[in-house]
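Only a single protein chain was left out; the remaining protein chains are all shown in position.
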Amino acid sequence: MLLSIIYVIAITAEAMTGALAAGRRQMDLFGVIIIACVTALGGGTIRDVVLGHYPLSWVEHPKYLVYTVAAAILTIILAPIMHYLRKPFLVLDALGLVAFTLIGCAVALEMNHSFSIAVISGMITGVFGGVLRDVLCNEIPLVFRKELYAVVSLLTGIAYVSLLSFDFHADTAILSCLIGGFLLRLCAIHFGWEMPKFVYRDPNTPDEH
Amino acid sequence: MLLSIIYVIAITAEAMTGALAAGRRQMDLFGVIIIACVTALGGGTIRDVVLGHYPLSWVEHPKYLVYTVAAAILTIILAPIMHYLRKPFLVLDALGLVAFTLIGCAVALEMNHSFSIAVISGMITGVFGGVLRDVLCNEIPLVFRKELYAVVSLLTGIAYVSLLSFDFHADTAILSCLIGGFLLRLCAIHFGWEMPKFVYRDPNTPDEH
Partner (left out) sequence: MLLSIIYVIAITAEAMTGALAAGRRQMDLFGVIIIACVTALGGGTIRDVVLGHYPLSWVEHPKYLVYTVAAAILTIILAPIMHYLRKPFLVLDALGLVAFTLIGCAVALEMNHSFSIAVISGMITGVFGGVLRDVLCNEIPLVFRKELYAVVSLLTGIAYVSLLSFDFHADTAILSCLIGGFLLRLCAIHFGWEMPKFVYRDPNTPDEH
């Protein structure tokens, strides 16, 4: 199935973003591999735990772990030429975001959850791997600050469950959302589309409890 | 039921603390909303995952997500006058802490867990939303450093399960603990009550593995 091929591309791309982030913080080989696995599989793990969807996908199919470890090692080998690969890499990452989102939606729908929970499930799958990566690297998560990323995931999920609710065939819905979400993300990168920022400063603000 | 009205007030207040914290770090609209949701619903989510209590409350009742998103947007709108709302805001937050704690205890007791686990469950519900908020904002959690907060949650939980164990009626126990915990928290804020700090400094300390 198309989606499962794209899923493998997605976890590979996400694992590489994790490995690069780890390399920027000079982690050791092992840290690089763990950050890569958490980035690639963390979103799906949080989704499965939140939905009570056991066994987790990588527990059932440990080969996904092998892919992410391989991607991490490949990243270390390719590090000297990674900056030449910037464009194809962003394209793979955009594909990954959209594929993760659709898979997350599909998992929730299979469990008979409502459309709203399916959209949330898609977004958790698409976005929270990167959130965990940034937390482990001691950074404020990028997806909360940079150009449209989580919003692409949200809109893709909404489009997907909407198409399904209008009785479109699952394959049609997946393919059109995959292409639509992918193009939206590429446009966001190309044109630098951003969400408005909320800047709040006040020394006398309520305590943040 | 009283507790469920207060619960809605509580998640709203918690969502607002999350939105303000996100605004201080200049997150975008989407980051603000996610931090608000995690702050308001994260404590209950960790509790449910730890106890294996499925489906999670916000998965079963997605309307809670709507409240937190609305609270986040409201916070952005009210931002220019938030510093005038400092006092009512701290009062709502105190109410929320105590309500979350009692709900957390009640969930564990319904699952037939022991009194000690019920108290822990209450504390996780009351405190860990704020812990997740601070972790995502790249801060050392405030509740580990500031005036009595987690301790209010702990004492409220202990009082609640103790009253129940002496066969007091559930409503009596809830109401008296709600008022007692609330007043304790307000006193802690007003008088600046703090736990003693543990300050440890030694260059030759054991490695922190």
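Which chain is which? They are A and B, in the order written, and residues in each are numbered from 1.
Everything below uses one rule, namely that a residue touches a chain if its C-beta (ideal position, glycine included) is under 8 Å from a C-beta of that chain, and two chains touch if they have at least 3 such contacts.
Note that the structure is a prediction, hence the values are computed from the model and not measured.
The residue from A:Y149, A:F182 or A:F198 that touches the chain not shown here is A:Y149. Within chain A, the residues in touch with the undisplayed chain are 17, 19-32, 34-35, 45, 49, 52, 54-56, 59, 62, 65, 76, 79, 82-83, 85-86, 89-90, 93, 97, 130, 133-138, 142-143, 146, 149. Although one chain is not displayed, chain B still touches it through residues 49-52, 113-114, 116-117, 120, 131, 135, 138-141, 143-146, 150-151, 154, 194-202, 204-209.
Quick note on the criterion: only the chains that are shown with their structure count from here on.
Taking each chain's centre as the average of its CA atoms, chain A and chain B sit 28 Å apart.
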